[in-house]
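With one protein chain held back, the other chains of the complex are shown just where they sit.
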Amino acid sequence: MHIVRSPKDFYAGLIYLGFGLAGLWFGAAYPMGTAGRMGSGYFPKVLSGLLVLLGLLAIIRALRVEGSPVGAIRWKPLVLILAGCSLFGVLLQPLGMPIALFILILCCAMASREFRWDPRALAGALGMVAICALVFIKGLSVQMPLVGDWLITLLGKV
Amino acid sequence: MEMLDNLWLGLSVAITPINLGWCLVGVFLGTAIGVLPGLGPSATIAMLLPATFGLEPVSALIMMAGIFYGAQYGGSTTAILINLPGEATSVVTALDGYQMARKGAAGRALAAAAISSFFAGTVCTVLIALFAPPLTDLAFKFGPAEYFSLMVLGLAASVVLASGSIIHALAMIVLGLLLGLVGTDVNSGAQRYAFGLPELADGFNFVIVAMGMFGIGEIIANLEDESRRDLGVKSVKGLMPTREDWRRMLAPTLRGTTLGAMLGILPGGGAALASFGAYALEKRVSKHAGELGTGAIEGIAAPEAANNAGAQMSFIPMLTLGFPANPVMALMIGAMIMQGIQPGPGVMAEQPRLFWGLIASMWVGNVILLVLNLPLIGLWVRMIMVPYHFLFPMIIVFCAIGVFSLSNNAFDLQIMMGFGLLGHILKKLDCEPAPLLLGFILGPLMEEFLRRSLLISQGDPTVFVTRPLSAVLLALAVAVLAMVLLPAFSRTRDVAFKEA
Partner (left out) sequence: MMKRRSLVLGLLAGLALGTSAQAQLGPGKTITLMVPYPAGGPSDAIARIIAPRLQQVLGQTVLVENLGGASGGLAAMKLLQTPADGRMIFQGSPNELILSPLTNPDIKFKPSQFRHVTQITRNPLILLARPDLPANNIDELIEYSRKLGKPTPYGSVGVGSLYHILSEDLAKQAGLKVTHVPYRGAAPMFQDLAGGAVDFAILPYQASYKGLQDQKKLKMLGWVSEKRDNFIPELVSFGESRSLPKFDHAIWAGMFLRSDTPDDIATKINAAIAETMKTPEVRAALEKMGSIPVDTTSLAAAQAYFEAEVAKLNGMTKDMDFKIN
């Protein structure tokens, strides 16, 4: 018999507690002011305190009330998709939108169980990149570089 | 009847072929960008602004207004189909809309959204035409104290949004409130939780938070769980609402329209509350309240009507005084200035063709939206039947580009990734993101209005009860909270007793 009867409540409580404590810790220096003339720290501290309280309540509940277990985490899609978004942000300026977007699509595709190295899928990804470049950069003039800074310097030296 | 003359003048301007054409262009563009996650109406209008200088001012404004309400509608479409609300106002539409879509009723959900929006739009166009100036003055009765009390009422009502345990609902709201505080504190100018990053000085953008928590979080969950794949949509039953649907939509649409119209008058954040408020109201008064959250048509009709009513009413301060209620209105004012028209109280008298033409075009635009979107429903529904492994990379690509385009800042993608992770973890733990998003919207507003009221009253907290409007709102908030919390506590007690 586990002490934690409701793992979902337990972990959610930990998250609330974590955010609450972080809020108190990082907000420690913000001045409280008075109730009549509140400083910038008043709301953060009150809210963080409330969150700590709710976190503790959720944890107590997790020990007393039966609940369902947390489903298993599949790391592959989680990591690949988050990494894809992050990489897109990092690579956009240095490599330009088409290459960064292609990498993002690749990351996404690999996250799927259906993924195969298939020339048609590759063509689809390239087509997607081309369409996005046309629609967003040409059509809607989103301010993204087609060729990145880093590539320009690299090619400039050739 | 002067009013009829005015409306007639407006209609005669709005239905000239050229203006009708621009209205169509605007509505179509708006719907398109609304459907593309992340790309919002203000970014699109800003990009198109230079192109409108060549147009006649009326045409330019008609087109921009079309983009605005078209995008409102398009945002609801993605909320229903793929659980991705593109605007603050379509967060609640996603709650029941997405559930309906998963049950194969996406067509009926989309139709319900279109029809209730159209109804609300029609009512509000008439209201604006008849009462714009007195409604403007009404808005001035709302000072910081009243706004604060309204936010408290909204927050109290939002507790009912959550279907699960009350602890988690409260915790998600408080977490949202806390996340909303990141960035520059308006009252003191201090940076809070910005960790030395100037990128965080303006806080988190709502769209990025929604993209991460709903969009990315949902996709990862779908990829994890084989049984959730293909959105569960194998067959679609009926594209149009059934007779039963019509009957069930009527009252919620009326209630949503009323609430949305009232809140939409208030430029300081009233419209943001409209759809949440309408949903919360349904949860209290609807005969089918128990079904809300599992795919009830009331849960689409009410917030959609409220959201569209609020959007239409937010034109009022812009039209009568030149005060923008939201960024899109600010852009329209900018466009007027560039066209050599001075926005402000003079517009109605000096530019009757523009003023009434724009108002009439709102109704025309709503008709176009309906005509355009009802046939499109079949297409949208087929789109979500595309195998998921083709669909989801597209959604992510649009999210990524859209998030970047918000402020041309690649850092925003890292923020989206962070919220995607948080959203996924919370989803695993059955914590609902909707209350968090509401808290996120209301948090900074509530703090701002509270501290501003106290600043003006020299620290005297009695302003909230001595000002009658504020006192009424606070009393309502207390009543709502009591109604929500008392049964909830007695229920948990029951459960605890049973298990003991």
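Residue numbering begins at 1 within each chain, and the chains themselves are lettered A and B in the order written.
We adopt the following convention: a contact is a pair of C-beta atoms (placed from the backbone, for glycine too) under 8 Å apart; a residue touches a chain by one contact, two chains touch by 3 or more.
Nothing here was measured: the structure is a model prediction, and the numbers come from that model.
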| item | value |
| --- | --- |
| Residue, one of B:73, B:98, B:118 or B:142, that touches the chain absent here | B:142 |
| Touching the absent chain when the full complex is considered, from A:31, A:69 or A:127 | A:31 |
| Absent-chain contact - pick from B:50, B:290, B:387 or B:468 | B:50 |
| Touch residues of subunit B, complete complex, unshown partner | 42-43, 45-47, 49-50, 139-144, 184, 186-191, 194, 196-199, 201-202, 267-268, 317, 321-325, 327, 330-331, 334, 337-338, 340, 342-346, 407-409, 448, 452, 455-456, 458 |
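By definition in this document, only the chains that are shown with their structure count from here on.
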| item | value |
| --- | --- |
| Subunit A-subunit B separation of Cα centroids, rounded to whole Å | 23 |
| Subunit B-facing residues of subunit A, complex | 8-9, 11-12, 15-16, 19, 23, 26-27, 30, 34-40, 43-44, 47-48, 50-51, 54-55, 57-58, 61, 64-66, 70-71, 73-74, 77-78, 81-82, 84-86, 88-90, 92-93, 101, 104-105, 108-109, 111-115, 124-125, 128, 132, 136, 140-144 |
| Complex contacts: residues of subunit B adjacent to subunit A | 39, 44, 47, 165, 167-168, 170-171, 174-175, 177-178, 181, 185, 187-188, 190, 192-193, 195, 216, 219-220, 223-226, 387-390, 392-394, 396-397, 399-401, 404-405, 408, 410-414, 416-417, 420-421, 424-426, 428-431, 443, 447, 450-451, 454-455, 458-461, 495-496, 499 |
